[in-house]
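Excluded from the complex is one protein chain; the other protein chains are retained at their positions.
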Amino acid sequence: MLWKTIKRGYHQLGSPRYFYRFSSAVLPWLTPIALITFVVGIVWGLAFAPPDYQQGNSYRIIYIHVPASSGALMGYVAMGIAGMVAVVWRMKMAEIMIKAIAPFGAALTAISLVTGALWGKPTWGTYWQWDARMTSMLILLFMYIGVIALQNAIRDPRQAARAAGLLAMVGVINVVIVKYSVEWVNTLHQGSTLKLVGESTINPAMKYPLLISMLGTWLLYAVNVMVRARTEILSRERRSGWVKQLVAAGGR
Amino acid sequence: MTETANTALLTLASLACERDDRVLFSGLTMQARAGEIWQITGANGAGKTTLLRILVGLHGFYEGRCQWAIPRLQEELLYLGHQPGIREELSAEENLRFACALNGQAGDLMSALQAVGLRGFEDVPAAHLSAGQKRRIALARLWLSRKRVWVLDEPYTAIDQHGVESLDACLQSAAGQGTLVIYTSHHRVDGRVRRLHLAGGQAEVVS
């Protein structure tokens, strides 16, 4: 019974037409929820959370930095999974997803790098440190750029998506290896011993706004992916009957 | 043999393909049987090569159904693409030997090269051969061990009058032995050939 439901869900969400209907129903309430959650988290964190006893107010950038980093990482992993589904099971919706996930993820990676650098100046005394996390993020950005560049270089949209999907699959494995190898290279060269605030000891008054702004960022990411996927669906299926009907009915 | 002769080897149902925002063909429905010769015609860019690539499994982006009644098509397929698959650094014999090893074909390479008129050129690097001669190297595989399905993209291009006649005879004799031959060209092998014409996004079986 459960298995059948899962299987039906897979097939339904795998159909671009069903996804379009589904997202039409979800977006009107998901969009405001995402915006409100994000704004609440950010405003609470930036304006009302208590200052850090060591770093003062400069630590507040984590309310942007951490959500951006987590979203960027999750986005790439999601892209790799979509890539696997597209390459192995040839699911059309997965191809569309690969294209929809990449731009926001790349933007989040860039935001994470910039905020990390801004945070680094008061904490480390320099904008850039080749520490394990910053380096991994930089490489993640390169890998996002690779996926987007490959996608743009291939004219046929389905072929482009499948090629990008394969690259993202390989990339996910690489992300994991890069993380460990970059940590290893830091021990080899005895790099900076400056550590950030221990995350386990974070004050709850600082933690809740962080969790909320993370959730808000993820929801915004989801909204962005849905909107992009819908555009891509319309452009791909523009010759099919249901899109023509949709256009004739005024787009809703 | 008599049983398989009448069942369809290849079934296309509502096959449609678009490329670069253009519908190459749509609503293509046909059945091809063992022992038939199919000629695919159409203007340049009508989608002949793409259709053949769909048939042999090289192109996967299409709508509709393309089904072979052969469990493992690759075992029984002889495909010659738009480019003949000849590397200029290798001699005629080396090229042919590799193609045979890759495709699991056996037979006397020398007599196959003789059949396409390349005897005496077998050690010459393909770079020194003409376009027609290069295509003949690839065509030599038709004279080696038999496959049940031949898919040939423009086999007659750059082939001289004598070569055309011997290729005609080769296709006819293969069809006589139950091979399904599908090729693109404006040249008709003989009057019994069935023809599929691609034009203006439509595909129709003419004869």
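In order of appearance the chains are A and B, and numbering begins at 1 in each one.
Operating definition for what follows: a contact is a pair of C-beta atoms (placed from the backbone, for glycine too) under 8 Å apart; a residue touches a chain by one contact, two chains touch by 3 or more.
In the analysis below, contacts and distances are computed from a predicted model.
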{"item": "Protein name (UniProt record) of the chain left out of view, among \"Protocatechuate 3,4-dioxygenase subunit beta\", \"Heme exporter protein B\", \"Molybdopterin synthase sulfur carrier subunit\" or \"Nitrile hydratase\"", "value": "\"Heme exporter protein B\""}
{"item": "Which displayed chains the hidden chain touches across the whole complex", "value": "A, B"}
{"item": "From B:13, B:43 or B:101, residue that would touch the chain that is not displayed", "value": "B:101"}
{"item": "Candidate in contact with the missing chain, chosen from B:87, B:128 or B:192", "value": "B:87"}
{"item": "Hidden-chain contact residue, picked from the options B:75, B:108 or B:190", "value": "B:75"}
{"item": "Given A:65, A:99 or A:162, the one touching the chain that is not displayed", "value": "A:162"}
{"item": "Touch list for chain B against the chain that is not drawn", "value": "53, 56-61, 72, 74-75, 77, 79, 81-90, 94, 97-99, 101-104"}
{"item": "Missing-chain contacts mapped onto chain A", "value": "87, 139, 142-143, 145-146, 149-150, 153-154, 156, 159, 162-163, 166-167, 169-171, 173-174, 177-178, 181-182, 184-185, 188-189"}
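Rule of thumb we're sticking to: only the chains that are shown with their structure count from here on.
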{"item": "Intercentroid distance (Cα basis), chain B paired with chain A, Å", "value": "47"}
{"item": "In the complex with chain A, residue positions of chain B that touch it", "value": "18-20, 23, 60-61"}
{"item": "Complex contact set, residues of chain A against chain B", "value": "90, 155-156, 158-159, 239"}
